[in-house]
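One chain of protein is taken out of this complex; the other chains stay put.
Entry: chain A
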Amino acid sequence: MWLGLVRGADAHPHVWVAVRSEVAFGPDGKILGVRHAWEFDEMYSAFAVQGLGKNGKPPTREELAPLAKTNVESLAEFEFFTFAKQGGSKLKFKEPVDVTLESDDKKIVTLRFLLPLETPVPAQKPFSFQVYDPTYFVSFGFEKQNPVTLSKAPAGCSVSTMEPKPLAADENKKLSEAFFQNFSPGADFGVKLATRVIVACP
């Protein structure tokens, strides 16, 4: 009876992240990895800058460095929340580099890091990735404007994003049968709500 209450989803986002990514290419035209800029919501940002910064000024990068370190240390366990594929096979990432956490004037913090692929891949086959938290504690969403850019890409390469089908109950929409079907057993919210980024080169 209470089984139904106890099992199920505790998962719901406590933290929202607006993602902007850059696909980095090497001089040989291979894809090296993904550079992320994750901007946190106001509540998490307030938590991050708590006790930091002098005279009401936003904290510096140095002041935020310890938090950046603890954040990034546990990213590996969650596969950096970045899931890349090429030709149907999953690609692995190495430890992030160039990690910084910085605060803007409004005390909104952004985590930046480069996530190098374990082995760079040729760009001729479509390369795709998604950013999501499978546990849905963190809700990742791409920025509306220029969500993904290419850096040093060979001529003719293009990037596109595929939005997920809307999942959440629209306030104006009635709860339809389809709504429940979307939450089929074993459904993984993180991935179902994730945008897919596809990079294609000639």
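A few remarks follow.
Basically, a residue touches a chain if its C-beta (ideal position, glycine included) is under 8 Å from a C-beta of that chain, and two chains touch if they have at least 3 such contacts; residues count from 1.
Everything that follows uses one rule, which is that contacts and distances are computed from a predicted model.
Taking the options "Oxidoreductase", "ABC transporter permease", "Cysteine-rich domain-containing protein" or "Nickel/cobalt efflux system" in turn, only "Nickel/cobalt efflux system" matches the UniProt protein name of the chain that is not displayed. Screening A:N55, A:S74 or A:Q145 for touch with the missing chain picks out A:S74.
Residue A:P66 is the one among A:P66, A:G87 or A:P126 that touches the chain not shown. Chain A residues in contact with the hidden partner, per the touch definition given at the top, are 1-15, 17, 40-44, 46-52, 66-67, 70-75, 77-78, 107, 133-139, 167-169, 175, 180, 182-189.
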